[in-house]
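Removed from the display is one protein chain of the complex; every other protein chain stays in position.
After this line comes subunit A, so read on.
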Amino acid sequence: MNFADGEFELKEIQKLEGHTDRVWSVAWKPATGINGVPAVFASCSGDKTVRIWEQDSTGSFHCQAVLDETHTRTVRSCAWSPTGKFLATASFDATTAVWENVGVDFECVSTLEGHDNEVKSVSWNKEGSLLATCGRDKSVWIWEVLPGNEFDCVSVLQGHTQDVKMVQWNPSMDALFSCSYDNTIKVWVEDGDSDDWHCIQTLGESNSDDLTIKIWSDIDKSQDWHKNAPWKHVCTLSGYHDRTIFSIHWSREGIIASGAADNAICLFVENNDNEVDGPTYKLLLKKEKAHEMDVNCVQWNSGDRRLLASASDDGTVKIWELVRLSGQKL
């Protein structure tokens, strides 16, 4: 799909209210919004709850469930397991709750404790066999999912020298990425099968709030993860947001969405015009005043419509669709 021809618009489909404090993060449930399955997503908030939203046949979203009375402080991050059977929620109360989704019900089946203080992020690996969490105590924890909703702590990774803000597994292999206020990104892999995880690369080329987007690639496509440091910085996008960028997400088609403290959402696509070595990106559009306050999170749905969910300090979640300016769907 060539995005260079024609003009595009990020159309606001719906504004969802319900949370009584800032919304930190949203996560689409896997395999929804496609093949006739209604789109579902979770949102988590400073009001200590998680809300589950489902799209009905008219296309509008309504709140299907509120997961409350579990966390005693802000829920900062949420993540669905790859099959959508579980939802993990990370909270400032230093715990990570794991909820099992049966039909429309959600039951908290496990609480992972161990962090000394606020847990900031949680991520499932591609198989759904490992869960990673990180927090203000500068550590990254890896948990293994066992039968019977048991979780074994596999390893506690120390190395960052400041608050670790986010963890994310590589979608194709068991490599864990963590980023921190110490201005570095670390790549962690396991040594064989030994539970011994160590940092194979530290990417430290920028400040956390330098207002840029950086893109890295393992362009050498080296198979030997354990020996090489494969990730190289290939591109920087700057000048598009004038406040700190909080969230970034790649769609299935390679459209990058970013959300920032300037209340705006930007979309970028790969620029095929250039003759420069390596990929470059250009701005597709900037949605100013997307929210009334900071945009904390943007997430693309991976279904058949180009839906984007955004969460903000203003306590709302908005659903957007990327369409051609003529109003036609792409």
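One rule holds in what follows: a contact is a pair of C-beta atoms (placed from the backbone, for glycine too) under 8 Å apart; a residue touches a chain by one contact, two chains touch by 3 or more; residues count from 1.
Here is the rule we go by: contacts and distances are computed from a predicted model.
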item	value
Choices "Elongator complex protein 6", "Sodium/hydrogen exchanger", "Histidine-containing phosphotransfer protein" or "Essential protein Yae1 N-terminal domain-containing protein" - which one is the UniProt name of the chain not shown	"Essential protein Yae1 N-terminal domain-containing protein"
Residue, one of A:155, A:201 or A:247, that touches the chain absent here	A:155
Residue touching the undisplayed chain, where the options are A:139, A:280 or A:316	A:139
Of A:112, A:248 or A:298, the one touching the omitted chain in the full complex	A:112
Interface with the unshown chain - residue positions in subunit A	46, 74, 92, 112-114, 116-118, 136-139, 141, 144, 146, 151-156, 158, 195
